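Removed: one protein chain of the complex. Kept in place: all other protein chains.
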Amino acid sequence: MSITRLLIANRGEIACRIVRACRDRGIESVAVFSDADRDALHTRMADQAVGLGGTTAADSYLRIDRLLDAARESGADAIHPGYGFLSERSAFAAAVVDAGLTFVGPPADVIGRMGSKTEARALAETAGVPVVPGGVAPAQDDKTLAALAASVGFPALIKASAGGGGKGMRIVRHAGEALDGIGAARREARAAFGDGTLYVERLIEESRHVEIQVLADTHGNAVHLFERDCSVQRRHQKIIEESPSPAIGPAVRERMGQAAVALAKASQYVNAGTIEFLVEGEGDAARFYFLEMNTRLQVEHPVTEAVTGVDLVQAQLDIAEGEALPWTQNAIAQRGHAIECRIYAEAPEQGFLPQAGRILYWHPPSGPGVRVDSGVETGTEVTVHYDPLLAKLIVTGATREAAIRRALRALEEFVVLGVRTNITFLANVLRSETFAAGRVHTRWVDTAMESLAAPPPAELAAAAAQAARALRQDGSSGPHGAAGADAWRDLTGWRL
Amino acid sequence: MSITRLLIANRGEIACRIVRACRDRGIESVAVFSDADRDALHTRMADQAVGLGGTTAADSYLRIDRLLDAARESGADAIHPGYGFLSERSAFAAAVVDAGLTFVGPPADVIGRMGSKTEARALAETAGVPVVPGGVAPAQDDKTLAALAASVGFPALIKASAGGGGKGMRIVRHAGEALDGIGAARREARAAFGDGTLYVERLIEESRHVEIQVLADTHGNAVHLFERDCSVQRRHQKIIEESPSPAIGPAVRERMGQAAVALAKASQYVNAGTIEFLVEGEGDAARFYFLEMNTRLQVEHPVTEAVTGVDLVQAQLDIAEGEALPWTQNAIAQRGHAIECRIYAEAPEQGFLPQAGRILYWHPPSGPGVRVDSGVETGTEVTVHYDPLLAKLIVTGATREAAIRRALRALEEFVVLGVRTNITFLANVLRSETFAAGRVHTRWVDTAMESLAAPPPAELAAAAAQAARALRQDGSSGPHGAAGADAWRDLTGWRL
Amino acid sequence: MNAPKFYPVDFPRSGYAETHPGKINRVEFRVEDRRYVATVAWEGRRAWVHVGGHVFIIDPRDSDDPTPGASADLDALSPPMPATVTRIDVKPGDTVVNGDVIVLLEAMKMELPIRAPRDGIVARVNCRAGELVQPGTPLVVLE
Partner (left out) sequence: MNAPKFYPVDFPRSGYAETHPGKINRVEFRVEDRRYVATVAWEGRRAWVHVGGHVFIIDPRDSDDPTPGASADLDALSPPMPATVTRIDVKPGDTVVNGDVIVLLEAMKMELPIRAPRDGIVARVNCRAGELVQPGTPLVVLE
């Protein structure tokens, strides 16, 4: 079934990336937008844009009925869910197929199976993939959950069963913290995923997060596209990802890839998916444990695209059209080193508080080895309603050292004014000795905040203030000039 | 000799690209600028910027004395010449070395040898590389040149001996055109390169231009980085380049690579260079003839970077520091397909007339597989003094078809207002059946102008006019709104 | 052909013309012999300055020594952004200790705890659970 018009059930940078994939493929794109996103970049970029109404996610991008109406109205023959929102909701995949449309993702039953941490875990064990001690409680009341936490042992991790991306997740260090953690995780899980079911597992501390990208077609073929190391996390939210991982050796890399393919085959997986592993130790002595499977495109998929040369969204669309994978495992190789930095509207110095406001100036970097996937531009109003991810910067270099330097160059070129971002913070992470040495574990950022969120040089702050004052006092520039017509006067001879 | 501070003896996109290379390497950059380029992007991007004075190229970027002064003043220990300007002037390379600085390029004697078309040709013949009939006249008077043209046979090509890039080049179809062609070529050669020496060769019509990138170190190692097909030319000026070439077969590719390496070794070449071949025929039946060697970085070098993963400017700097090449020939491979489109300020409908003016809005494309190397941005004043190349768009795709579609998508995203460009024209070339079939020869663009420079749909023009009128009549937008403070009022509550 | 149809009301919200900021100033200066080129955008008389990889927000009312970001501007007991009150943990007369969670907010799908900036006694509570609150509104006042 060839796809000719694709509805993108998402917003922000990933919706823009999928619109571009449609253009790159020569098919039509249909955006959907909430009332808050009428002027958003993804709304404008697509060939068509259909309003969903509503403002909160629950009233817009999570409304299956409205999305199917939009598909009908626009004549779309397929739906891409992106990540987040409904991407891992099996009911959505089922409803799309029931409506006679192609769902760009795995079949609903596979999403259900792998989305359930219990079933995914059981399947992993069957497939011979090591797992972390833990499980879903037989009942979801506080008492049962707290008892389960005690049985897997502290520190324990309470996680949304439906979730991902660090939402609905809490660490409980001893029995006394269990009820608070369970309550908070359940509330966030309900708000973010509409499902408060929780999962408990033993927290393996100072571990790394290394995941394997897989692609599987409808003909029973599956390959992996190597790993992404996503150990740089703040409060369980990935902020920097890279490939290859500096932590694992070639033998472990190969075993992880084989384990991921085995699990994909065991679950009858179809389309793009990611198998997340927790990694302890280093090099070829590293041990890995199955964590969960994400049955969708990942935020950090461009890292894999950069090192393998495979366009994952095109691969998803090819698979959804029933094409067989064009490669054998041996044809896929990593070349060079790629790093992704997630640009968030947030204030790292204030506990990563999300920021809202109008972007006065948006100037992304460019040049050799630089890719920017953005969902905003100059003039975009960043609202409080959705995830504060503004853009992703992906750099590629011949070596990890070259990629780090290039990322630092690109972050320095990246100018965002009007909304605070984590750009400087990301640069501090990349400049740190710990990151340079490849010794980051998933809790490292949270423990190194004092140096990572250090204030900038005082003399630079003073100079910036002086510069602003000088401009303010200059009639031809500064706020008056900036808001007025000076540049235009010079340009055209025309006056207000 | 490690390089710590690099002076860039150039302007525009290539100066910006080399500033980025310095950042990517962790060394300091020094820009130079003419009076017309005080506000230029390259002037701002570098760590330091030194004024050369002057406005014309001859008074600024071609002034060896001022460039050496600037290097002294700024404490630079090396000079990168970019392309054009002094990059192939052996006297410049010699002066740089005499001043105790590192020249990022081949030794002066090699530039002299390969820059002379006669010597390069002789060397190619010695190395067993086939050449096109032709040569430099024993004397440079009109009569001797005209006689030489007659002896190689018509159609003949009159070219600047010092040149490149289509400047100082004329086709002479019969004896009666010879004097006009010689005169025009000599004038342009003098203006562009300060050297009116001309070279004459037999014009092989409907041929392709395919060139091989080579890298050679100071230890006698040389490798090639495969080919770039630069057959899409308007009036001998390349506008679209790609790799791999759709015209040559694998056996020819290998023979061309070997020939290029043989010539590089025969000439004792050092640093990055390009060996240009004229290609007749197709596939493994194609025949190639040595055309000339460019002893510098090419405009189109990013095409090679995209398919091989090798950063050519970093390689140039490594070689200049005395490093040995880190690869053997077998370690270098082409992956995927890359296309470069040169964005010029020019009006294709008016014979590619160069355009000047202020860029009111500059919005380059981004996303997967897209690289933009730009020398301008919103607000830049494009002047008449230098080459009208604004930027280069480089796209990469898994296949040639994917790369073409991606290039079309990126060109459609590319918005430049305030100065006319060739963006639509480039899209027309990419959309043509001839290009899609890979059957372009170097004169094809000039013969297909009627369809390539076709006017846009009339209904779109009418709609654009209606839109502009509607905005003009709306007090809150249009020219008044655009020049006024409306957006700022909404944003801040502050009024003029 | 059909006449082009304009949709002046549907897109964008504010009519058919979307206006954009994007106007900036640039300033070059030197500190300790290093050259900096700053990019400055204006929000009224408030300047956003990007320089040397850092962003500074310079308010006319600020002292000569601005700290980066807006932390100095924030009253710890008012919401840092538009948010919904999900829980209020205190009532007037309660004693609070520096760091106690006083109000729980939700915005952008994240829980945002508002904590006591010092030890004290709650004088007034100015919000209700479920209410959408704005930056600058004091949610809770300490005695």
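Note that the chains are named A, B and C in the order they appear, and that numbering of residues resets to 1 at the start of each chain.
Note that in this section a contact is a pair of C-beta atoms (placed from the backbone, for glycine too) under 8 Å apart; a residue touches a chain by one contact, two chains touch by 3 or more.
Just so we're clear, the structure is a prediction, and the values are computed from it rather than from any experiment.
In the complete complex, the hidden chain is touched by one of B:122, B:179 or B:471, namely B:471. Per the touch definition above, the residue from B:1, B:175, B:285 or B:417 contacting the chain not shown is B:417.
Within the complete assembly, residues 38-39, 49, 57, 167, 184, 187-188, 191-192, 347, 349-350, 353-356, 358-361, 363, 378-379, 384-388, 411-412, 415-418, 420-421, 423-424, 427, 455-472, 477-479, 481-483, 487 of chain B touch the chain that is not shown. Although one chain is not drawn, its touching partners on chain A can still be listed: residues 44, 47-49, 378, 459, 462-463, 466-467, 470-471, 474, 476-478, 481-482, 486-488, 490-494.
Here, only the chains that are shown with their structure count from here on.
Between the chains A-C lie more C-beta contact pairs than between any other two chains.
One inter-chain figure worth recording: chain A and chain C are separated by 24 Å, centre to centre, where each centre is the mean of the chain's CA atoms.
With each centre defined as the average position of its C-alpha atoms, the distance from chain B to chain C rounds to 47 Å. Separating the centre of chain A from that of chain B, both taken as means of CA atoms, is a distance of 38 Å. Counting only residues that touch two or more partner chains, chain B has 482, 487-488, 491, 494. Counting only residues that touch two or more partner chains, chain C has 19-22, 42-45.
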